[in-house]
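Missing here is one protein chain; the remaining ones are kept as they sit in the complex.
Right, chain A next:
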Amino acid sequence: MKVRVTVNGVAHEREVEPRLLLSDFLRHEIGLTGTHVGCEHGVCGACTILWDGEPARACLAFAVQAEGHDIRTVESLAPAPGQLNALQQAFQDSHALQCGYCTPGILMTMTAFLAENPKPSEEEVRHALSGNLCRCTGYQHIVDAVLLAAERGA
């Protein structure tokens, strides 16, 4: 089937099987490997992308469903190669990642969260983070990073 999707502001058209997951479409068809694939059943959050501005699991949608929609991936965050945006910088400054596998999904979740709630409490950050699993950090530094980004007005 033909599918036309806008990814990070660029229109793409591809011929795909209906069963191709959006996560695999982004990685294998578009070549954007920043969207990570963890559990592939909607639990871990590693594949979180923005779907028309809202956070969603790329592994729980088929590429054909994204027809006509605006998808944003972690690659859209940095203002230029070699640079970080304010949220990413806060993650680096707070040591909020270790292996980094879960980080793209968390960045996308928190991008949407901070847009909606620019001055969150720690409790609100923890609730917002509950849909993303991290097996390295114990979450504390991730919470710190999001609060730091909010403080800096990210």
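We take it that contacts are C-beta pairs under 8 Å (C-beta built on N, C-alpha and C of every residue); 3 or more make two chains touch, one makes a residue touch a chain; residues count from 1.
Note that contacts and distances are computed from a predicted model.
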Choices "Cytochrome d ubiquinol oxidase subunit II", "3-oxoadipate CoA-transferase subunit B", "Xanthine dehydrogenase family protein subunit M" or "Na+/H+ antiporter subunit B" - which one is the UniProt name of the chain not shown: "Xanthine dehydrogenase family protein subunit M"
Residues belonging to chain A that touch the chain removed from view: 1, 17-21, 24, 40-42, 45, 48, 51, 54-57, 59-62, 64-65, 109, 112-113, 126-128, 130-131
